[in-house]
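Dumping the structure here so I can ask a few things about it.
Shown here: the complex without one of its protein chains, the others still in place.
Here the chain labels run A, B and C in written order, and each chain numbers its own residues starting at 1.
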Amino acid sequence: MATMNMIQAINSAMDVMLERDRGTVVFGEDVGYFGGVFRCTAGLQKKYGKERVFDAPIAEGGILATAIGMGVYGLRPVVEIQFADYIYPAFDQLVSEAARLRYRSGGEFWAPITVRSPCGGGIFGGQTHSQSPEAVFTHVCGLKTVIPSNPVDAKGLLIAAIEDDDPVVFFEPKRIYNGPFEGYHDRPLVPWSKHPLGEVPDGYYRIELGKAAIVREGAAVTVLAYGTMVHVAQAGAAEAGVDAEIIDLRTLVPLDIDCIVASVKKTGRCVIVHEATKTSGFGAELMAQVQELCFAHLEAPIVRVTGWDTPYPHAFEWEYFPGPDRVKRALLKVMEG
Amino acid sequence: MATMNMIQAINSAMDVMLERDRGTVVFGEDVGYFGGVFRCTAGLQKKYGKERVFDAPIAEGGILATAIGMGVYGLRPVVEIQFADYIYPAFDQLVSEAARLRYRSGGEFWAPITVRSPCGGGIFGGQTHSQSPEAVFTHVCGLKTVIPSNPVDAKGLLIAAIEDDDPVVFFEPKRIYNGPFEGYHDRPLVPWSKHPLGEVPDGYYRIELGKAAIVREGAAVTVLAYGTMVHVAQAGAAEAGVDAEIIDLRTLVPLDIDCIVASVKKTGRCVIVHEATKTSGFGAELMAQVQELCFAHLEAPIVRVTGWDTPYPHAFEWEYFPGPDRVKRALLKVMEG
Amino acid sequence: MSQTSALRLHVPEPKARPGEATDFSGLVIPAAGVLKRPPIDEPDHSMRDYAFGMIRVLDEAGAAVGEWDPKLTPEMLKAGLRYMLTTRTYDERMMRVQRQGKTSFYMKCTGEEAVAVAQAMALDRGDMLFPSYRQQGLLIAREHSLVDMMCQVYNNTKDRLKGRQLPVMYSSKDSGFFSISGNLGTQFPQAVGWAMASAIKGDTRIAASWVGDGTTAEADFHYALTFATVYQAPVVLNVVNNQWAISTFQGFAGGEQTTFAARAIGYGLPGLRVDGNDFLAVYAATKWAADRARNNLGPTLIELYTYRAAPHSTSDDPSAYRPDDEFKRWPLGDPIERLKQHMERIGIWSEAEHTALLAQVDDDVRAAQKEAEGYGTLGVKPASAASMFEDVYKDVPQHLIRQRQELGV
Partner (left out) sequence: MSQTSALRLHVPEPKARPGEATDFSGLVIPAAGVLKRPPIDEPDHSMRDYAFGMIRVLDEAGAAVGEWDPKLTPEMLKAGLRYMLTTRTYDERMMRVQRQGKTSFYMKCTGEEAVAVAQAMALDRGDMLFPSYRQQGLLIAREHSLVDMMCQVYNNTKDRLKGRQLPVMYSSKDSGFFSISGNLGTQFPQAVGWAMASAIKGDTRIAASWVGDGTTAEADFHYALTFATVYQAPVVLNVVNNQWAISTFQGFAGGEQTTFAARAIGYGLPGLRVDGNDFLAVYAATKWAADRARNNLGPTLIELYTYRAAPHSTSDDPSAYRPDDEFKRWPLGDPIERLKQHMERIGIWSEAEHTALLAQVDDDVRAAQKEAEGYGTLGVKPASAASMFEDVYKDVPQHLIRQRQELGV
């Protein structure tokens, strides 16, 4: 057991898998010698050699394509897309190829790749270093989408993703790399070393994909969140003084719908929180499924708290970010309704 | 007034705009000399010259990028992506560039481009000539997304799209190019010439983006559909013998939410139909908005009828296609609930 | 020097349109045998001329001339001829069954048979092939079962792809033939990744991939060449320049200004331009590139200069955009005729043997068809509709189980 922040936990997951499985390879822009712009791969090239951990040309589509080829060969490539905002050049290879290969080949070929990418705002990254594009991947059958909210999960989920025989998109909310961020940008950041979920086992362990975690039990209202918003939701619930049951989805596809349904049937109310833009965000799908499966139990309309349907403006970062105050207001509204 | 199928109506819209506005240019793969694999641009090169209507390299990303540059210059490019399945290589230019240019330049630069692309299945196209990717575009702020369901709308909406100063993605359900398809693949196709909406004005007219059309008034349940599914919904409602109010959305973003809300408040029930895969499809957003705005009026859970969360398999096309029988069953279920 | 006139857009134009007679006189076809065959470790920068010349072995009289003559055994020549004939016969038959409504779609490679057949023969059986949809000859030269290929075309009960793919989108792990994508070009950089993996593992197998002239404009072409050169991947990258991409001639991919083999120069790779209708030249160039890759000397780009004699697909009518007889007047002729002429000239083949072979190939294809149709044609489903929900993921997730139940299968 060691104290790790999310960067270290993610690094440790790759370290463990590079050690356990000769087929694991890690590559991407600046991930080799330098160890990644967020340092997630620091030290790995030195430890495992530059044939297994290496830098790549600045071509996200080429990174994905070659990863697919390596996956077909039998390796387990773990690639980094430097920012989620830059995953779009790789979209075709992900959607048309990685996601469809097993299906179209009748099960003969597949690409067990893991695509890691830092997502989300709150670091003054402006409109091209702050995006949360997870929803579009959840629309693509054949892909799995994972977003951890803390170091323990990050490591266990990343190991499970690397071992998974399907392509997994693994988004890392960069705002919580160093500590759980509750949305109070004017307060000092508490590091993960001061948080119980910063206690991370050293060796191998997995957290199964497709399983949500109830981070706070409650009876009054169900809050669905993932990534940074898990922490913001907790702060918002505290501010509202509402006995919220807060669910960290962890995996968006496949979704742990049973956990969600059980909770909403218990509470009768639901708030969904994400940082991504609202229209056709993953909140829409969550809302749809909840109303499909819990209609008779709902006592108030479900409410979404999301990023606005605009790019993420540099100077208005905190007006854009869906912080605890907005969560609080949503909770109070749902409790009234 | 002339009788036109959708191909002719779309052709006519471009013809009208090429005539009216010297800035209109049309290009894409096979659209020049040959007139497009679906013949939507037939005759236009001959009429307007190959500097304004021309073939393009097979590079969807390059087509979009050059169209943006032309738009910045002051032209109004109308580009064709041969199949919606092949729009992904252009995704980055659409999402990161076309959609954000006006915003990031403080309103100084913009790209008034129209991206036409045939979408949807039902023509034995297999998994790479049948996709309906509209949902991912609706998640991208800065883009408008349009899907017509008949020749009159197709022409009027396309003219409005070309004249629009924002980038518009214009999907053409190829299954209804020649006639309204109600989903009975074993019955002969009725051509547009036998349908009132096949009567199309010859010259210039526009149908405003963002306005839905009520194609059938009804009191029992609201059906939200677009493209091919407008016809399938009508057939399904007839089969169910339910007094459905059927709304053809026509534009997904911006959405005519007022029209939807008024209808659902009246009927108290709602079925959403689309051909795209279910999870995070546009049906999720529709369902979310309806439950947000009509919660107290809903008498039964909203039901989605959609494509399955699988690729579109060639031999199982009709098991995949959400046909009138599935709509019927959804309607009956909603009426019960 | 200042502005002299208004700018104008250049829009490429092919040599001829329907009703016109293509003038091929401007086409420079270098004589056979003139290019030297460099050692496989020749540095790319001393090979730039190969991108602009043309490797040709068979001369007009059918003689094999020059250093690139691969000196194949009679057995290999006969096998090559047989595979090419089988490919052409197979194509004709499948085109016909599509016209009969027994399947929805088909694509021929007529006139381009030497490309896939000679290349398959020049590669090792363990090498991995990442083809486009027009290299059915690879499967045939690897003696993949015709019946199995047909079952895919028919989407019938024995279709190993479970009816999911459009006809001709074959896939066979056994035959080292990667699943064909409907999306152009995506396989090109995947092949590079596969080759990189082989190198990472210290294996000996190499990869090969094919795109058309039109497809070179896609991003994936650039990714493939970039990653191939950066990591010196053991891969043979082929551009089949058959002059057309549906209705657009190769000028719309840049072919008006230079050759496709020249692209290699920009990445520091050898680029070989090869007479794609010359079986011996195709074999020799491919073998050279494969040996180079196999010896850790890096990737090669090969442009195979040929002509798409067939329509693009059964959905296409070329008479709308090019002269009908252009193929017949194509200066590089027919690859089958040219190999036959050569074999006759060196005395290992006769008209009688050819007639017999044709008959035998025809029988083989007919027999295969008969067997395949015994397993059904399009509409006779390959599996239950439940299979539609399989293989999206390795294990069927809960939401797909629910959807399957909703469909009631």
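Basically, contacts are C-beta pairs under 8 Å (C-beta built on N, C-alpha and C of every residue); 3 or more make two chains touch, one makes a residue touch a chain.
What you see is a predicted model; the values in this text were computed from it and never measured.
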| item | value |
| --- | --- |
| Chains on display which the left-out chain touches in the complete complex | A, B, C |
| Residue, one of C:L184, C:I200, C:V236 or C:A309, that touches the chain absent here | C:I200 |
| Which of B:A67, B:L286, B:V305 or B:V334 contacts the chain that the document leaves out | B:A67 |
| Which of A:Y184, A:Y204 or A:W308 contacts the chain that the document leaves out | A:W308 |
| Residues from subunit A at the interface with the omitted partner, ascending | 29-30, 32-34, 37, 50-51, 54-59, 61-62, 85-86, 88-89, 124-129, 278-279, 308-311, 313-316, 319-320 |
| Contact set of subunit C toward the excluded chain (per top definition) | 1-12, 40, 44-45, 48, 52, 196, 198-204, 206, 216-217, 219, 221-223, 226, 229-234, 251-254, 256-258, 262-269, 291, 294-296, 298 |
| For subunit B, the residues touching the chain missing from this view | 25, 51-52, 56-57, 59, 61-62, 65-75, 77, 89, 92-93, 96-97, 101-110, 141-142, 144, 164-166, 210, 254-255, 257 |
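In the analysis below, only the chains that are shown with their structure count from here on.
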| item | value |
| --- | --- |
| Most distant chain from subunit C by Cα centroid | A |
| Innermost chain by mean C-alpha position | B |
| Gap in Å, rounded to a whole number, between the CA centres of subunit C and subunit A | 41 |
| Mean-CA-position distance for subunit B and subunit A (Å) | 31 |
| Multi-partner residues of subunit C (each touching 2 or more other chains) | 159, 162, 164-165, 169, 181, 183, 219, 392, 399 |
| Residue list for subunit B, restricted to those that touch at least two other chains | 85, 88-89, 127-128, 279, 309-311 |
